[in-house]
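Note that one protein chain of the assembly has been removed; the remaining protein chains are unaltered in position.
Every chain is named by a letter (A, B and C) in the order it is written, and numbering of its residues begins at 1.
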Amino acid sequence: MSKLHVTTTVNGDEVEYLCDPRETLLDCLRDKLNLTGAKEGCGTGDCGACSVTVDGRLVCSCLMLGVEAEGKQIETVEGIADGDVLHPLQKKFIEYAALQCGICTPGILVAAKSLLEKNPDPTEEEARYWLAGNLCRCTGYDKIIRAVMDTAAELREAS
Amino acid sequence: MDYHSPASFAEASALAINATGITRFLAGGTDVLVQLRSELVTPDTLIDIKKINGVHDITRNSDGSWTLGVAATGAEMSDHPELGLDWPGVVEAMDLIGSTQVQGRATLTGNLCNGSPAADSVPAMVAAGVTVTITGPEGVRDMAVEDIPTGPGKTALAKGEVISAINIPARGENGGDAYLRFIPRTEMDIAVVGVGVNLRLDGDTITEARVSLGAVAPTVLLVDDAARAIIGTTLDDAALDALAAAASGACNPIDDKRGTIAFRTEVAGVLAKRTAKIAYARAKGEQA
Amino acid sequence: MIEVHLWSSLRSLTGGQQVVEVEAATTGELLKELVRLHPGLQAPIDAGVSVAVDGRIIATGLSEPIPEDAEVYLMQRLRGG
């Protein structure tokens, strides 16, 4: 079984890898590019821990083949901060203790960033439904939702 | 597993007809990848149809009907400024599937071809009278959505046939559609019962209706008795009760991990009423 | 003498007594004495016990002091999550 050559862009960097057609984008990010921020919590698109954006669209990287990434623009949790400057969501998550174990945090940050880019003024209900595909087992979501809502408010004030 | 990304549906069809073993087409991939990873289905040939020109397009035709490319995602449908005004039930049904992340990939075509009786978009498409265009070795043909699934995991598509477009009728005047499903949580579940209703009014009276049920039989059902129960009525209480009875009466469900026979049968009637009320309000131009 | 209260299903191992008396200054001595006087208690003690001394539950320590006239209960070993 021969491997396929893929050229793609991850967090602004052009990268290449060889993959088996059965390998997911998540496998390729983690095992071939050493970007282990995205996590595999389920492998079935039910937990959101592997969330990334592909050409600006939020997806589960476990539900996309590595070979499908050819020519795409991929953003992962590793690309959220601007150099040494954390994204406001990252700061608020720490401030609000919106993480306990932290395994769901990369996926939730990617998903929340995607929400705020699409809808800078979400209601609590909109935020909860947008993030319904990101399972967190530690927090009961309370502090996560508060952190997202407060970040949204802060970003609106800043703009 | 061999991976192909053909540039045309004719090429996709040719690849499929010449393939041996298990062949799958890859649209959004939200079912194909799950089956692949869990080793339920490991295709020998995987044909990615997303690189074919126009497959992401959502087009309103001159007669008011719509043509959707087979790789148009739920997110693209929800983001479309007009599609949801014409067919809110179809768009909402698609939007109910999975998470925001899944919406970024999942497609009507994939949901249909997966052959699940619980597929959310299918009852909505059936109620709306949606047809699909199929490209195969013999050329191109159209088929009604309700004729595609033939049983759990099975479709009427022959070897080498691939869906190449989704066709939604023109909305027309005084019409409204809706889809509701029952799930135990608020999100992320497979439908335990799904109901699609599409109707048209003359004044307050329903003149046309299509009612479909999901997850209560081996395939999605188009229930003529349920439609007849409300045609000619103003959706008064008696009509709603008759609708519920017809919907429950059409159920032929199973007991499984997601629900019991009694529960599905009962809730099909409850949801049929609720769905019809929304469709009716939409047909009257009321917000719902 | 210290009165040691047992949980009731241990009565079958002590000839029906639910309260037994031993001389002991520490939890370790207490367990040793219990087995010496009631050999049947070896099995539950091997399976794991805790000792509550004046309401404080000593989960494992054998050197915890037991004051004169302390209230002492033998308890099943606690397991947490």
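Structural remarks
Please note the rule applied: a contact is a pair of C-beta atoms (placed from the backbone, for glycine too) under 8 Å apart; a residue touches a chain by one contact, two chains touch by 3 or more.
Heads up, the rule we're going with is that contacts and distances are computed from a predicted model.
This complex has a chain not shown, and the name its UniProt record holds, of "Cytochrome c oxidase subunit 3 family protein", "Hydrogenase iron-sulfur subunit", "Xanthine dehydrogenase, molybdenum binding subunit apoprotein" or "NADH-quinone oxidoreductase subunit K", is "Xanthine dehydrogenase, molybdenum binding subunit apoprotein". Here the chain not displayed is in touch, across the complete complex, with A, B, C. Of the candidate positions C:Glu3, C:Glu21 or C:Asp54, contact with the hidden chain is made by C:Asp54. From the set B:Phe25, B:Trp87, B:Phe182 or B:Tyr280, the residue in touch with the chain omitted from the display is B:Phe182, counting the whole complex. Only one of the listed residues, B:Arg200, B:Arg258 or B:Arg282, touches the absent chain: B:Arg258. Within chain B, the residues in touch with the undisplayed chain are 37-39, 182, 184-190, 192, 256-260, 262-263, 266-267, 270. Listed for chain C, the residues touching the missing chain in the whole complex are 5, 7-9, 12-13, 43-44, 46-48, 52, 54-61, 64, 71, 73, 75-76, 78-81. Interface residues of chain A facing the missing partner chain: 20, 22-23, 27, 30-31, 34-44, 46-47, 49, 76-78, 80-81, 86, 90, 93-97, 99-106, 109, 125, 127-129, 131-146.
Assume only the chains that are shown with their structure count from here on.
In whole angstrom, the spacing between the mean C-alpha positions of chain A and chain B is 29.
With each centre defined as the average position of its C-alpha atoms, the distance from chain A to chain C rounds to 54 Å.
Spacing of chain B relative to chain C, judged by their CA centroids, is 67 angstrom.
The residues of chain C never reach two or more other chains; the list is empty. Touching of two or more other chains is recorded for no residue of chain B.
Those residues of chain A whose C-beta lies close enough to touch chain B in the complex are 1, 4, 20-22, 24, 43-46, 48, 51, 54, 57-60, 62-65, 67-68, 111, 114-115, 129-134.
Of all residues in chain B, only 1-3, 26, 29-30, 33-34, 36-38, 42, 46, 48, 50, 73, 75, 98-102, 104-105, 186-188 touch chain A in the complex they form.
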